[in-house]
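As you look at this complex, bear in mind that one protein chain is not there, while each of the others sits in place.
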Amino acid sequence: MCLAVPGKITEITQTPIAKMGKVDFGGVTREVCLEAVPEAEIGSYVIVHAGFALNTLSEREAEETLEALRELGEIEGELLMDESSQG
Amino acid sequence: MKYLDEFRNADLVKIVLEKIHRTVKHPWVLMEICGGQTHSIMQNGIDQLLPSEIELVHGPGCPVCVTSLELVDKALAIASMPNVIMTSFGDMLRVPGSNRDLFSVRASGGQVKIVYSPLDAVKVAQANPDKEVVFFAVGFETTAPANIMSVVQAQALGLKNFSVLVSQVTVPPAMHAILGSPENRVQGFLAAGHVCAVMGYHEYLPIAEKYRIPIVVTGFEPLDILKGILMTVEQLEAGKFEVENAYGRVVSKEGNIPAQALIKKVYEDCDRNWRGIGMIPMSGWRLRPEYAEFDAEKRFSVENIKTKESDICIAGQVLQGMKKPPQCPAFGTLCTPENPLGATMVSSEGACAAYYRYARVEKE
Partner (left out) sequence: MDEQKNAINLQSAVCPVPLRHYDKIVMGHGSGGRMTQELIQQCFLPYLSNPALSASNDFADLQIPTGKRVAVSTDSHIVSPLIFPGGDIGRLAVCGTVNDVAMSGAVPVGLTAGFILEEGLSTDLLMQVVKSMAESAEEAGVAIVAGDTKVVERGKADGLFITTSGVGVYDNDFQIGGAEAKPGDVVMISGTMGDHGIAVLAARGELAFEMQIQSDVAPLNLMIQQVLSAAPHTHVLRDPTRGGLATTLNEIAEQSRINITVEESAVPVRPEVQSACEMLGFDLLYVANEGKLIVIVPEDEAQAALQAMQSHKYGKNACIIGRVNETPARRVLLKTQIGATRVLDVMAGEMLPRIC
């Protein structure tokens, strides 16, 4: 139910109805409703579904997740080496 | 695209796969709730790379698939009325009603417009003041804020020609229905990441507790899905049944509070009929009475709809993970994406369509 993609806020406009903005998705720009991300600023990454920002994307968490997976790779690599040297 | 491509990295995928292969010792049946996850799994071929002990079954998280036949028929009836412009997400256009779909309504002269966002439907209403503009508001919790925003905007703009046909469904009651069924085979859940971005995942704690089943909030890119599967299998092998979050960059336990406030303001709980499954109590949302003027079901008289579902379609069983699409006698023969008998063959993330597109290797 959930085709949502990450994009970077490039413009913010506070209208009487809602907080709106423009988001750049890797070269494609669209108007997006930012009403649910009051703390988001220009330059923030948000995850957008059907023209609505569901949440901000934590760049720190994204990096940490990738880093954890890289480290997992190192641990796995060591385990494999241990196994082959014991085998 | 930033924060998408990195989560498709082939080297990291290999690392997580190896860990999954090392971790799994017993056979397990996992369900991914969301149609978008089904699509990603099939499109990337993730199911082929997993150890054979892990069986993935696909859940009912496809709003296009579960929108009740009655509501589809109502949409078709409204779209056929003169002076109405029906606006809809693209994937609803091919969903079969009792005897036609929105495409054929368009071919017969009805005005049907595809929109990417419900807010674009409001713009259509502003641009066509002499027409009635209806938006087919389908979706799970993910789409609720966007759908609601269209009503909020229309109200603030004082539009008198805009209404929504609401078909909102929610995930937790569906999980109860699946897990509570005597035929249930699911042992672990990959919860829908973007639903949880809005709602958080505190609602899943009592479910995990009650059915003693691990639930891991999972994203959509290959790495995200594999991470979700790994965490679920680790719990299963350790006999745990906790709720964990594998999609931390977008999901927090409490979810998005302003979005939830918006939902509470405009929607209230209601029973919903899930196509193929049946009525699940309190499994959906409808407009609160104070927004009645925007409710298309009240604005248009579409009471006497007689629905007729295909006799052979087993979409309901597929949606609950009880049967796989190739087990359906009509799969690929009477029922194809060009001539779908049920909604799961229509939408590109419906399980039947996904299997048809990505998994039929032998040519007839």
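For this structure, a couple of remarks:
For clarity, chains are labelled A and B in written order, and residue numbers in each chain start from 1.
Basically, a contact is a pair of C-beta atoms (placed from the backbone, for glycine too) under 8 Å apart; a residue touches a chain by one contact, two chains touch by 3 or more.
The shown structure was predicted, so the numbers you read here are calculated from the model rather than taken from an experiment.
Note that of B:Val29, B:Leu49 or B:Met322, the residue touching the chain absent from this view is B:Leu49. When the full complex is taken into account, the listed residue touching the unshown chain is B:Lys113, out of B:Lys113, B:Lys131 or B:Lys323.
Of the residues in chain A, those that touch the hidden partner chain are 1-3, 5, 25-31, 49-50.
Residues 1, 4, 8, 10, 13-14, 34-36, 39, 42-46, 48-49, 61-64, 89-91, 93-94, 113-117, 120, 138-139, 143, 222, 336-338, 347-349, 356-363 are the ones on chain B that touch the missing chain.
Here is the rule we go by: only the chains that are shown with their structure count from here on.
We define each chain's centre as the mean of its Cα atoms; on that basis chain A and chain B are separated by 21 Å. By the touch rule above, chain A contacts chain B in their complex via residues 1-6, 8, 16-18, 25-26, 30-31, 33, 35-38, 45, 47, 49-52, 54-55, 57-59, 61-62, 64-66, 69-70, 72-73, 76, 79. Within the complex formed with chain A, the chain B residues making contact are 1-4, 6-7, 9, 11-12, 15-16, 18-19, 22, 34-36, 61-63, 89, 116-120, 139-140, 142-143, 145-146, 149, 152-153, 156-157, 192-195, 197-198, 220, 223, 227, 248-252, 256, 258-259, 262.
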